[in-house]
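Yeah, one chain of the complex is gone here, protein chain that is, but the others are all in their spots.
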Amino acid sequence: MQKQLTKGNVAIVKAAVLAGCRAFYGYPITPASEIAEAAALYLPRAGGVFVQAESEVAAINMLYGAAAAGVRSMTASSGPGISLMQEGFSYLAGAELPCVIADIMRGGPGLGNIAPEQSDYNQIVKGGGHGNYRTLVVAPDSVQEMADLTTWAFDLADRYRNPVVVLADGFIGQMMEPVEFAARATLPAAPGWAVRGDAETRKNMVTSLYLEPDILERHVRKLEEKYKQAERNEVRFESWRTEDAEIVLVGYGIVGRILKAAVELARARGMAVGLLRPITLFPFPTQQIRELAKHAKAFAVVELSTGQLVDDVRLALEGRAPVEFFSRVGGNAPSAEDVLAFVEHTFPGSLPQPVAVRQEELIHG
Amino acid sequence: MAIIGKPDRGSVEMNAEECKGCGLCLEACPPKVLHLAEGLNRYGYHPAIYAGVGCTGCGICFFVCPEPGGIRVFRLDAVAAA
Partner (left out) sequence: MASYTVTHQKARAFYDTYERKAELQNQTHYCPGCGHGIVSKLLAQAIDELGVQDRTVLISPVGCSVFGYYYFDVGNVQVAHGRAPAVATAVKRSRPESIVIGYQGDGDLAAIGTAEIIHAANRGEPITVIFVNNGIYGMTGGQMAPTTLLGRKTATSPLGRDAMNEGFPLHVCEMLNSLEAPVYIERVALGNNKQIMHAAKVVKRAVENQVKGLGFSFVEVLSPCPTIWKMQPVEAQRFVRDEMAAVFGLCNFRDRTKEAQARPARAASPALEDLPRLLDLGNGSGEDAVAACPPQELDLRIKVAGFGGQGVLMLGEVLAEAGLDAGYEVSWLPSYGPEMRSGTSNCHVRLANHAIDSPLVSRPNVLLALNEPSLRKFLPAVEEGGLVLYNGSEIPGDCVRSDLRMVALPFTQLADELGATKVGNIVMLGALLEATGILEQGRVVGALKRLVHPRFFELDLAALARGRGEFRESASDDYLWGV
C-alpha cells in the first residue's frame, strides 16, 4: 500500500484495526489522547467497540473483559494513567489474557508535565504491578514502527497469552512520518479458551486466583517458562554501524533516532561509534549487547530518564566494559550535537590523532 | 400429622452428609416437620433431617437452604392421589 503521512498515535490505531483489534477502552491523557480519538472514529467503522471509560482503572479492566471474551483489544495511556492501570496489568498477566497497551510516555513523577520522557521504563519493563509477571515490551522509534510493532504486539499477545506494551514517548506519538500499512486486514478467530457466552465455551473460565500454594506455584512456573521462551525467541534490536565500533551507544525510541544522527556526526569526525537500539525492552537484547563487548571498548547509554535503561545494559555487560550514561529529562531531548559532545568529552582517547586531522584538512584543502 | 391411608401432599429429601446444620430450614418449615439430628455427620454438624411424615411439598426449605444440593422436594402426583 502507498505510504501515507500519519501521526504516530493514529498509526497505532489503524495498524491495530488491520490486525483484528475490535475493542478499545480508554481514558484521555496527553500525549496519548489521539489514540483514543482515532479509536473512537475507526473502531465503530470496523464493527468494533469503543468506550471512553470512567478511569484508567476501569479501562484496563474493560480490556480484561474483552480479552476474556476472546476479542483482540487495546488501550492507551501515559505515565499517570499507566500507574493506575498497573493493577490490571498484573491481573491480565495472571489470568493469561492477551491485549495490547500503548504507553506514550510523558514527564513525571506525579503530574510532571506532558512533554516527552522515557521515565515509564521501569514501571513497564520491570512490572509496576504485583506478583511474578512480565509484560512483553516493544519500543518503536518511528511512526512506521508504531504501526509494525503494534501489529506484531497483537500476535505476541496471542502467542504468549500476555499483555504486550507498545512503549513510545511523546515525540513518537505526536510526530508524523510516512507509513506503509499492512496491505491486508486480518481477523483471527477467537481463541478456544475464551469465555464467549455460548454452549461451546460454557466450561471455560478466566481467573488469576489459585488458592492452593502448589497450584499457584505451578501456575507461576508456567508464566516464568513463557517469559524465558520469549527471551529465547522474541528479542529484536537494531544494530547500526557496530561492526567496527569502539564505542557503542545504546538508546531506544526517539533516542535511537538521535543517536543515529550522533553516530553519523561522530563517524564524520573519525570516531568508531555505533548504535545498539533495543526494539524489544522485554525480552531485552542481553546477549547481543554482551556480544558487542567482545570488540567495543565502552558503552554509553542515553535515555530520557535518570537511569532506568542503563541498569539493564549494565546487567547485560556484567562488568565486561565500562558503561557511561547521559540523560535529559523534563521534556528535553539531547540533540545529536549534545550526544557528540558527551561522547568526545567522555572518551577523549577515541578521537582521531591530531596529525590525522591535519592530513585530512590538507587533502580537502 | 398425616393420617394413615391418606398420603402426605409432599416429601423432602435432606442431604444429611452435606448439611452444615444451620437450622434455617427448621425455622422456615411451615408444618415444622424438620429437625436437627442428634448425631453428627462426617463434617461434625448436626444435620437437618425430615421426620418422615407431614411434608406439604411447599418447597420453602429448598429456597432458604444455602446449599445448592442440600434439599430435594417432592410433590404427590395428582393421579396417584385420586
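A few notes on this one:
Per-chain residue numbering starts at 1, and chain names A and B are given in the order in which the chains are listed.
We adopt the following convention: a residue touches a chain if its C-beta (ideal position, glycine included) is under 8 Å from a C-beta of that chain, and two chains touch if they have at least 3 such contacts.
Remember, it's a predicted structure, so these values are computed and weren't measured experimentally.
Residue A:258 is the one among A:258, A:273 or A:343 that touches the chain not shown.
Set against the missing chain, the residues A:12, A:35 or A:66 yield one that touches it, A:66. Considering the whole complex, the residue from A:83, A:201 or A:346 that touches the absent chain is A:201.
Residues touching the missing chain, restricted to chain B, are 7-8, 10-11, 17-18, 20-24, 27-28, 43, 45, 57, 59-60, 62-69, 71-77, 79-81 (touch as defined at the top). Residues of chain A in touch with the missing chain: 1-5, 14, 17-18, 22-23, 25, 30-31, 42, 45-47, 49, 51, 53-55, 57-59, 61-66, 68-71, 73, 87-88, 91, 95, 114-115, 170-171, 174-178, 181, 183-187, 195-199, 201-209, 211-212, 215, 254, 257-258, 260-261, 264, 333, 335-338.
What we mean here is this: only the chains that are shown with their structure count from here on.
Distance between chain A and chain B, defined via averaged C-alpha coordinates, is recorded as 63 Å.
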